[in-house]
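A single protein chain has been omitted from the complex, and every remaining protein chain is retained in its original position.
Now for subunit A:
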Amino acid sequence: MIETNKNLSFKLSVTILMLIAGLFMIVPFLWMLSTSFQTPSEVFRQWFPSKLDWSSHKRIWTGSYNFLPYYINSLKIAVIGTAGAVFMSALAAYGFARTEFKGRDTLFMVYLSMMMIPPQVVFVPKFIMFNWLHIYNTHWALILPAMFSIFGVFMLRQFFLSIPKEITESAFLDGAGHFRIFFRLVLPLAKPALATFAIIDFSWQWNDYENALVFLQSPKLYTIPLGLQNFVLENNVDYNGMMAASSAAIIPMILIFLLGQKYIIQGVSSSAVKG
């Protein structure tokens, strides 16, 4: 009995210690939120706002600096890009996992080896190519490449391989073709894996700064990261506005994380441990 009490108080003190450590991890977010509700004279002087001042939040949505277009641009790119990536990757992953053709495994090795190529290698040729195709400085310059995810093919192939062969084979014997099996059998079975990949891919595209930096030029096409950067360049002393804008960029990701936590954590741990 004394032993369990001792264990209990040990467990409790460890929990409190970890909560303090965890608080340090989220302090930047709390500070961001707190600052976004402060008045300019309160920034850096106090930890909490004296009263909730909404003017910074209003300013970034309605003022001369309006984040709404950036939001719509980001949403458009991330939604179309993710939908395309999920479908294209699933299709190819099925080809690699459940069909047999000449050179399949060699081709898969080529796919894997492409993961070693850093984005810096292809930025310049893509920049030239997109200029030539007249899609430089359009959203297509971000959407089209995003539809082809090597990571997605890799991850979904792993999942499709884990579907028992008997299931697809018995469908063969019943006379179903590959497309029927793919759409009617494999895709419904793979819903959790598709959801995991969709969430991860969406977060990458939502946060993507490097591609937008290279391929977009007109402010009206800017995504949230570029809009934010522009805001900071033009208003580098408006700390409240900066933090209100940062909150607006981060909060959707936090919501997605809270809703899809199960999928995200499963996906992150399974793809890495097996890969």
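General observations
By definition in this document, a residue touches a chain if its C-beta (ideal position, glycine included) is under 8 Å from a C-beta of that chain, and two chains touch if they have at least 3 such contacts; residues count from 1.
What we mean here is this: contacts and distances are computed from a predicted model.
Remark: of the listed names "Protein ImuB", "Molybdenum transport system permease", "Carbohydrate ABC transporter membrane protein 1, CUT1 family" or "Protein ImuA", the one matching the undisplayed chain in UniProt is "Carbohydrate ABC transporter membrane protein 1, CUT1 family".
Touching the chain that is not shown, out of A:Val79, A:Ile150, A:Ile163 or A:Leu187: A:Ile150 (per the contact rule at the top). Looking at A:Ile60, A:Met155, A:Ala190 or A:Met243, the residue that reaches the missing chain in the full complex is A:Met243. The missing chain, though absent from the display, is touched by one residue of A:Asn66, A:Thr99 or A:Ser162; that residue is A:Thr99.
Taking the complete complex into account, residues 7, 10-12, 14-15, 18-19, 21-23, 25-26, 28-29, 31-32, 35, 44, 47, 88-89, 91-92, 94-96, 99-102, 104, 107, 110-111, 114, 116-129, 144-145, 147-148, 150, 153, 169, 172, 177-178, 182, 203, 206-207, 209-210, 213-214, 224-225, 228-229, 232, 239, 242-243, 245-247, 249-250, 253-254, 256-258, 261, 264-265, 268-270, 272-273, 275 of subunit A touch the chain not shown.
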